[in-house]
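I'd like to ask you about the structure that follows.
Of the protein chains in this complex, one is absent; all others appear in place.
For clarity, chains are labelled A, B and C in written order, and residue numbers in each chain start from 1.
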Amino acid sequence: MLDQYIGVVITFALGAVIVLGMVSGSMIFGARSTSRRAVKDEVFECGNPSSGPARGRFSVHFYLVAILFIVFDVEVVFMYPWAIVFRQLGVPGLIEMLTFVAILGFGLAYVWRRGALAWD
Amino acid sequence: MIVPTEWALMLSAVLFAIGVIGVLVRRNVIVIFMAIELMLNAVNLSFVALARARGAVDGQVVVFFVMTVAAAEAAVGLAIIIASFRNRTTVNADELALLRG
Amino acid sequence: MGLIEVGIAGAKAFAVLMLVLHMSAVLLWVERKGSALIQDRIGANRANIFGVMPVNLGLINTLVADPLKLLTKEDVVPAGADKLLHFLAPFLAVFPVMVTFAAIPFGDQLVIGGHTINLQVAGLDIGILYVLAMSSLAVYGVVLGGWASNSRWALLGAIRGSAQMISYEIAMGLALIGAVMTFGTLDMQAIARAQGHHFFGLIPAWGVFYQPLAFLVFLIAGIAETKRVPFDLPEGESELISGYFTEYSGMKQAAFMLSDFAESVVVAGLATTLFFGAWQVPLLFRDGFHLPGGAIVALPHLAVVGLQIASFTVKVFALCVFQILVRWTLPRYRYDQVMDLGWKYLLPLALANMLVTGIVIVLLG
Partner (left out) sequence: MGAALFLLVAALTVVAALGVILHPNPVKSALFLVVTLFLLAAVFVLLEAHMIAALQIIVYAGAIMVLFLFVIMLLNLRNDDPERGRRRYVLRGLAWIGGVALAIELALLVRGASVGSAGSAPAGYGGAAAVARSLYTDFLLPFELTSILLLAAVVGAVVLAQKQRRPTLS
């Protein structure tokens, strides 16, 4: 079974070399400016003066999306093994999964109703 | 290509201890949380190693459930951190003695 | 496991990585010239080699001049940026996308000198989960690119981009479950082989005929994952300059561009494998074409393998071009529309598709 992963390891190694070479390309071959670093190193805002500190806080909505993502990701992950064997499980297996989805569907409905999915 | 079970269990022990140290040493609630995740993973590792030693997959199924619990825990735990940060503007565990009144 | 096997695996890995890279580059050209065609412009046509190219289609612009130009650009890291993460982010954006292709089969098997070579870099039993795992890591490039830049707009783009990517990952995963249920395996080579028979000896039994809805959901979610028009909110020029890679220049910026195109190629590769018969050519079997009347046109082994690889490449490329057509036809969505589409339409649709598939398969025996 482990032989399957030789290809993965080799792809990882080759891919890392290629991508690292690419990303560092401009650092090696690129031009270097010597003067006026202060202006050049400013954050780019289309020539306008910087609009303030960068790492301000942002809407809690994005965080809610991430929470929902985690929960549904786990749900999806539970479905993959089921999708492999559901033929052998037959009708009971189907009912198991329907119950599972129904309970989580209730969660989705709650979040929906509460307005956590609404962007205003 | 067989990994000795003892080695995997030792790695698990070391990771668990690192998690414990992290919980004790750090004061940032989120980093403490991450150290707890590390401890959970150490336990997962020993489940997987022992499942392999027994040649049965039930240990792996338990890991499945541990992951689910970790996901639920992360969702709620981080929500608590956000809610408390909103009131106290800190994530320092020493200053977050919420239940002390 | 001898040296030969490792060598063969290395050659396959190299070939596949080059396929992704070059297809992304050609795709960039298709996008530039294609968008020009759609918008009634001329498009890239400047670069030429001493005026010797008789018909200038902008190929030199896109494939030679631009990479050279980017290579010689100064690498600017803004003040206050985290230097290490600023370097790591473009790597993390491209790398997971490129290695995803390791699990995608690009041909059946090649028999040379007593070796039977499976034309797939890594024949993983859990192939689809590997693909999902790698594509779930691509979000780090976006998040870190924005965070490390120390720029407000970059961070906003990164947050938008990652929220969008994770939202559509759910719909994508659910859509793939429909296909997995149809074939009953996660092994992508087995899925490819399962699509080898024909209805009435004529119509190939491709996944899209079993799971049209899953294909639709997968394709929309896939386009959204690539973060390009009409889902280019993370880099919407009129709002965020260019989003999470605003503060990148030279090859680092090119890497972010490449990651978008490579994602398109991966989405097309996955769609081809699961819904369009992977490397299957209609009516072509291991010994040649089986025509409907029962006649057999025998072909040598190498020709069959060549046709399969060509078929895979053509299908992937066609799906890539289709994605570009979609991009240049539709206008940009608003952010709430993007999130609504993912959570309120595609997610329930994919769930329903999965449940209906399950009920149909179980009840039909």
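Throughout what follows, a contact is a pair of C-beta atoms (placed from the backbone, for glycine too) under 8 Å apart; a residue touches a chain by one contact, two chains touch by 3 or more.
Given the structure is predicted, the values throughout are model-derived calculations rather than measurements.
Note that the absent chain touches A, B, C when the full complex is taken as a whole. In the complete assembly, the contact with the undisplayed chain comes from C:147, out of C:29, C:87, C:106 or C:147.
Interface with the hidden chain, as seen from chain C, comprises residues 85, 124-126, 129-130, 132-134, 136-137, 139-140, 143-144, 147, 155, 159, 162, 166, 169, 186. Listed here are the chain B residues that touch the chain not shown: 1-11, 13-22, 24-28, 30-31, 33-35, 37-38, 41, 44-45, 48-55, 57-58, 60-61, 63-65, 67-76, 78-83, 85-86, 91. Interface residues of chain A facing the missing partner chain: 1-2, 5, 55-58, 60, 62-64, 66-71, 73-75, 77-78, 80-82, 84-85, 88-89, 93, 96, 99-100, 103-104, 106-108, 110-111, 114, 116.
Just so it is clear, only the chains that are shown with their structure count from here on.
A straight line joining the Cα centres of chain B and chain C is 35 Å long.
Chain A and chain C have CA centres that are 16 Å apart. Residues 1, 5-6, 9-10, 12-14, 16-17, 21, 70-80, 87, 90-91, 94-95, 98-99, 101-102, 120-125, 128-130, 147, 149-156, 159-160, 163, 166-167, 169-170, 173-174, 177, 180-181, 184-186, 241, 246-247, 249-252, 254-255, 258, 335-336, 339-340, 343-344, 347-348, 351, 354-355, 358-359, 361-362 of chain C touch chain A in their complex. For chain A in complex with chain C, the residues that touch the partner chain are 1, 3-8, 10-12, 14-16, 18-20, 22-27, 29-33, 38, 40-46, 51-56, 58, 62, 65-66, 68-69, 72-73, 76-77, 79-80, 83-84, 86-87, 90-91, 93-94, 97-98, 101, 105, 108, 112, 117-120.
Against chain B, the residues of chain A that register as touching in their complex are 2, 60, 63, 67, 70-71, 73-74, 78.
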